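My structure is below; once you've seen it, I'll send some questions.
What you see is the complex with one protein chain gone and the rest in place.
After this line comes subunit A, so read on.
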Amino acid sequence: MESEGAESSVPAPVEVFSSIRERTIAENSMVVLLQGLQGEVTTVDLRNESTARGRVISVDAFMNIRLADVLYRDRRDQLTRLQDLFVTGRNVRYVHIPDHVDIMKTIQNQLSKIHRVRNFASEGGGRKEFPKKTK
């Protein structure tokens, strides 16, 4: 269940709101790091020995990756320019992490985004149907 911003000729990084199921899967695995790479230019090595270098638009809990302005190099080193590329999670072999990315900070930021969405309804009180129970 993704809600995206306005479509433009060059897709900009969008705020992705996934389902609760996806968020739980993501927060318990390392995919959160890839989700934090949204907006960065990275190289993704695919399982079919080809590589795709482009800007990460979005990554979901299943490691499906959407890239923009992609330079796609196939196994025979043939280059192709693509405006938009969607890679299925199963087909990812490696993701190159840019040098300037702080891994711990990226993961923590991504996790706090997930927890913020989860606690959205309780911020500022929320539905106090049952008072907080102290054991």
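Note that in this section a residue touches a chain if its C-beta (ideal position, glycine included) is under 8 Å from a C-beta of that chain, and two chains touch if they have at least 3 such contacts; residues count from 1.
One rule holds in what follows: contacts and distances are computed from a predicted model.
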Name under which UniProt lists the unshown chain, selected from "U6 snRNA-associated Sm-like protein LSm3", "Presenilin", "DELLA protein" or "GPI alpha-1,4-mannosyltransferase I, catalytic subunit": "U6 snRNA-associated Sm-like protein LSm3"
Of A:V31, A:V70 or A:L85, the residue in touch with the unshown chain: A:V31
Touch residues of subunit A, complete complex, unshown partner: 24, 27-31, 33-34, 47, 63, 89-90, 92-99, 101, 103, 117-122, 126-127, 129-133, 135
